[in-house]
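Sharing a structure below in structure tokens format, with a few things to ask.
Here the complex is missing a single protein chain, while all its other protein chains stay put.
Chain naming follows the written order as A, B and C, and within any one chain the residues start at number 1.
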Amino acid sequence: MPLTDFCKAPVITISPDQKVLDAVNLMLDKNVGCVVVVEQDRPIGILTDRDIVLRVMAKRKDASTTTVQDVMTPNPISAPEAIGIWDLIQAMKKHGVRRFPIVAGDGKLVGIITLDDLIELMGGELADLGRAIATELSHPIPAGASWKSEDRLLR
Amino acid sequence: MPLTDFCKAPVITISPDQKVLDAVNLMLDKNVGCVVVVEQDRPIGILTDRDIVLRVMAKRKDASTTTVQDVMTPNPISAPEAIGIWDLIQAMKKHGVRRFPIVAGDGKLVGIITLDDLIELMGGELADLGRAIATELSHPIPAGASWKSEDRLLR
Amino acid sequence: MPLTDFCKAPVITISPDQKVLDAVNLMLDKNVGCVVVVEQDRPIGILTDRDIVLRVMAKRKDASTTTVQDVMTPNPISAPEAIGIWDLIQAMKKHGVRRFPIVAGDGKLVGIITLDDLIELMGGELADLGRAIATELSHPIPAGASWKSEDRLLR
Partner (left out) sequence: MPLTDFCKAPVITISPDQKVLDAVNLMLDKNVGCVVVVEQDRPIGILTDRDIVLRVMAKRKDASTTTVQDVMTPNPISAPEAIGIWDLIQAMKKHGVRRFPIVAGDGKLVGIITLDDLIELMGGELADLGRAIATELSHPIPAGASWKSEDRLLR
């Protein structure tokens, strides 16, 4: 299953030279907490609602003149869309961030995956495991079954 | 981290022509609930305490003369040691089993991984995620930071 | 929701003076791994498939003459049906067991809850939390809303 299938929130983008107020309006209209700053469809920065409070309001900057690139977090760590879920979890832990832009093989932005997505995913796996296994117990050996050199390796 | 590092229980082996009573004694001595049946170090069957109750006792067979291969579950699905944790979880769900023998590239048995191992592992990941992320919030942008075409792709 | 609603496996009972072979047949017929030993509907022991292997077969006892009370684990810790899920999890951790008989207020057996049940339950909660929260974000304040000394305490 492609990684983007697990992304619940839409990925909303903005240009680096747009104003912070444009980002604010996007957050309101699209009901997101974060916009990805792109140049030629590639992520070059990330800007969250919290960044706006701390880097614009707290600094008494004017949101209608300050550009996105002045206050964004530049060079966000991105995840290739082919990355495994487990590696993604490790990366989130290691870097201590809540979200990664996801990029295709050509480096273009295709989605954003968040901590909430991963929690829902891991919780679902655990629930499924509990359920699947509860029905295991011992099955009868199929009649006439015996060992033959079959290939039964997981791939 | 190699998959075998997550295996808590030792992998205990037996030959297919040994008696069920030998398996019983191994389960007692080594405090395990399952033995892997091997031929030339390759897993060809699996035998659990439950299998012994249902396939030997319930059938009134004699544990001191019945061979392991007569009552084992033949051809167990094995996991290559290079498999990803996430794929392993999917396989456990799909096949509805609690444990997989783990084999090296040459097909030889190197461990056994159980549902309990995976639960401990996933629980630990969730706890770590909660902890790591709780400290995220917004960091100041490093002074003078600006966007440059850095490579920041997870690998 | 009553605790027994979370119990997936049926609770199968046996009398202390029945034979181990009767327990074996019950485990086969009912597809369970454990029977609860009752006297006047109250749990006085527990017997698992594993106990039978280690305490009957390994000791070369005869399952058709050995009684259940001779090999059961006596005095199992039971959970009152009104216990909270969280307390139950703590108890499972503390006592290191996989299952608790559940008893009604009068001490009579009403169910059995297992580690698998709790894993399914906790996983489901985590998945639900991830899902519920992903849609939170900020809601507009209802028009005309203002603070009044309402009672908004969780109960």
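FYI, a residue touches a chain if its C-beta (ideal position, glycine included) is under 8 Å from a C-beta of that chain, and two chains touch if they have at least 3 such contacts.
Fair warning: this is a prediction, and the values are worked out from it, not measured in the lab.
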item	value
Which displayed chains the unshown chain touches	A, B, C
Candidates B:Ile14, B:Val56, B:Leu88 or B:Met122 - the one touching the absent chain	B:Met122
From A:Ile44, A:Ala79 or A:Ile119, residue that would touch the chain that is not displayed	A:Ile119
Chain B residues touching the omitted chain (full complex)	8-9, 31-33, 114, 116-131, 133-134, 137
Chain A, residues in touch with the chain not shown (by the definition above)	21, 24-25, 27-28, 33, 49-50, 52-54, 56-58, 63, 119, 126
Touch residues of chain C, complete complex, unshown partner	16, 44-45, 48, 50-51, 54-55, 69, 71-80, 83-89, 91-94, 96-98, 100, 103, 115, 118-119, 122, 125-126, 128-129, 132-133, 135-141, 145-148, 150, 152-155
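The definition used in the following text is that only the chains that are shown with their structure count from here on.
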item	value
Same or different contact residues where chain B meets its copy chain A, judged by the half mark	same
Distance from the mean Cα position of chain C to that of chain A, given in whole angstrom	36
Where chain B and chain C are represented by their mean Cα positions, the distance between them in whole Å	25
Cα-centroid distance, chain A relative to chain B, in whole angstrom	29
Overlap residues in chain B, where contacts from two or more other chains coincide	50, 54, 119, 126
